[in-house]
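Dropping a structure here in structure tokens format, bear with me for questions.
Shown here: the complex without one of its protein chains, the others still in place.
In order of appearance the chains are A and B, and numbering begins at 1 in each one.
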């Protein structure tokens, strides 16, 4: 009831689509940069946008895959990629917006992956990991297909933000918070940690070995 | 009836094997070039030849995987790879044949992936995508394992040929064409588009960003 009022699934779905658009833009930009053609750019965009959720669903044995029954994902990704390929000279005008979209996507993807794993009766640790998978594996696949060192394993506040949000959810859940409200709080925390990290250029330490 | 007469499954199976041989040759050549040993070359050949169908079957939740019940795939790939590794100096004599085999494989893999998805009651859009997956993901995996920019995302008339064939199938199906004949037409269209692209060096435009 409260769930329905405060945090209906339709809102999560819309935020999910915002994240999908951000991923499709990032995938298309990198693929164009690598010299891929129109269909190659679309494929990389799809890997970036639904790759994480696809691997999560395969790992959790959820079939059919979410984008096979809801074709909106394919339409939104293809349209985003084609529009960007046609008007890519306008990209610098939307650069700021894409960072925002990307942070929204990180939060929405994490919440969805975390929720899905809990609904499959996974342990909280696996749920945290499925939130991280959903949020980062798309970007990982994009970088692997484009033959690059994965960015998401370096710009670490991605993974950390997702974990912080999941841990907060589990903590508030333990305190008895309503699940719908809690998802909303989790979404806000991940978004907020990511934006703070972007603003203040936060990084986890990385220990580089000397050869 | 007409189906059995005009386009028996055994023909599709044989064309599939022709494609598997072409993929095994391409995988072995690239793996040798990268300095992989005998078993490494065989593994890359397998990734190239059955990788697309494997990911398709996993995504569609079809088990056991096709090469687990029909061991001919493993035998044909291993034999092709070993023969090529032993007599690789003869490769330039079969160069032309491999291009032809590869185009046959593109057509057969696309038809099989498209058919399989439709049999699983997927929407036509997903069936088109599964045709593309089956045809290109093997080559994508080969290039990823060998640490190269994927060729199939650049030589785009691969993906485009597969999509054109699938769309033609859906169009003729709408007009009421017999399914067996239609598969035959789809196979011919993909093969023909690919051969035309090779002959006239067709490419989709690729928009390369300036750094």
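Side notes on the structure shown:
The rule we apply is simple: a contact is a pair of C-beta atoms (placed from the backbone, for glycine too) under 8 Å apart; a residue touches a chain by one contact, two chains touch by 3 or more.
All of these numbers come straight from a predicted model, not from anything done at the bench.
Although one chain is not drawn, the whole complex shows that of A:100, A:126, A:168 or A:195 it is A:126 that touches it.
Per the touch definition above, the residue from A:72, A:86 or A:154 contacting the chain not shown is A:154.
Subunit B meets the missing chain through residues 29, 31-40, 43-44, 54, 58, 61, 63-65, 68, 71, 74, 85, 88, 144-147.
Mapped onto subunit A, the interface with the missing chain covers residues 58-61, 122-123, 125-126, 129, 132, 140, 144, 147-150, 152-154, 156, 159-160, 163, 203-209, 211.
Throughout what follows, only the chains that are shown with their structure count from here on.
Once the centre of each chain is set as its mean CA position, subunit A and subunit B turn out to be 31 Å apart.
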